[in-house]
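For this depiction, one protein chain was excluded, whereas all remaining protein chains were kept in their positions.
Labels A, B and C are assigned to the chains in the order they are written; within every chain, residues are numbered from 1.
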Amino acid sequence: MAVDVTIRYFASLRDRAGINDEQVRTGAADLAALYAERDGSLGLGWPREHLRVSVNGAFADWARVPAAGDEIVFIPPVSGG
Amino acid sequence: MAVDVTIRYFASLRDRAGINDEQVRTGAADLAALYAERDGSLGLGWPREHLRVSVNGAFADWARVPAAGDEIVFIPPVSGG
Amino acid sequence: MSVAMAIKPSLDAGPGRRLPAGSGFALSEVVIDPAALRAAMADPCAGAFITFEGWVRNHHDGRAVAGLRYESYAALANNEGTAILAEAMARFDLLAVHCVHRVGELAVGELAVWVGVSACHRDGAFDACRFVIDEVKARVPVWKYEHYVEGDGGWLHPGPGQGCCAPALPKPG
Partner (left out) sequence: MSVAMAIKPSLDAGPGRRLPAGSGFALSEVVIDPAALRAAMADPCAGAFITFEGWVRNHHDGRAVAGLRYESYAALANNEGTAILAEAMARFDLLAVHCVHRVGELAVGELAVWVGVSACHRDGAFDACRFVIDEVKARVPVWKYEHYVEGDGGWLHPGPGQGCCAPALPKPG
């Protein structure tokens, strides 16, 4: 069953995506499949193993199933400090 | 041969000695003997093993021989910081 | 931008993890004032106070740096930052722990991140301060874009296990 989610992009992933965020309707079985889908559409380029994923402001497992209204962010390696 | 030295007292050692400093003529063979001498005169009370000794602004060995004009300080355990 | 809500400190570290007064994690869009942060942690019970400050350096990996920009995903940054401070309070014998991370454009020499730890005694406080900055660097979603003196720039995305920084992937042609 397809759900509507918001995806936001940061740092070099935003540069690659060319957008800050997007609303997508997805039938992806999990967040890993969702990343593959968006990578295919936008050419994000990062191997998923180098990223983490966040749902609604908390780190999440790639096996999590997207739910309607989720705010999803693919997190490239951080460089604060 | 006796030499003239200055001895200064700090913290609880000064309280015990009842003086800030003194000029003494001593024939003590080394600083350990000088401490025993001053302890005998002033009742300093500290076992020498708990003290260190300084000569002219640098830590010194108890076996050092007092020289004319030395500034000697018996250093009780420090508590800075 | 993601930093609109960033300067609100996030004091709730989740169920059972409220931080003590004087503690908290925040992102700041404006210059960090270490004297004000220090004054806020004054405590007559405290015998030791340790700070870590990250400053913007004028060089990195052999390149001259003119300045940098920090970007953050604020919602996750506040949650992770607050969780790190709660972990530090649980692991070490502290009175308070506070951390502020800058976002936006920073000049060389500017204060990028400030960590302050107060404790009765210094034992553990050093380890706690180190723990916080290490975890912030590893877990808090803040990204650095370096402006080089030569005119170009790039995002820093350190690889796993790297102490330093890997270049961003090349743009697909």
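One rule holds in what follows: a residue touches a chain if its C-beta (ideal position, glycine included) is under 8 Å from a C-beta of that chain, and two chains touch if they have at least 3 such contacts.
What you see is a predicted model, and the numbers here were worked out from it, not measured in a lab.
Shown chains touched by the hidden chain across the complete assembly: B, C. For the chain missing from the display, the contacting residue among C:Ala21, C:Ala42, C:Ala90 or C:Val149 is C:Ala42, taking the whole complex into account.
Counting over the whole complex, chain B has residues 8, 10-12, 15-16, 43, 45-46, 50, 54, 56-59, 71, 73, 75-81 touching the chain that is not drawn. Residues of chain C in contact with the chain left out of this view: 34-35, 38, 42-59, 108-109, 120, 122-123, 126, 129-130, 133, 163.
FYI, only the chains that are shown with their structure count from here on.
Centre-to-centre separation of chain A and chain C, using mean CA positions: 24 Å.
One inter-chain figure worth recording: chain B and chain C are separated by 51 Å, centre to centre, where each centre is the mean of the chain's CA atoms. Centre-to-centre separation of chain A and chain B, using mean CA positions: 74 Å.
Not a single residue position of chain B touches two or more of the other chains. Residues of chain C in contact with two or more other chains: none.
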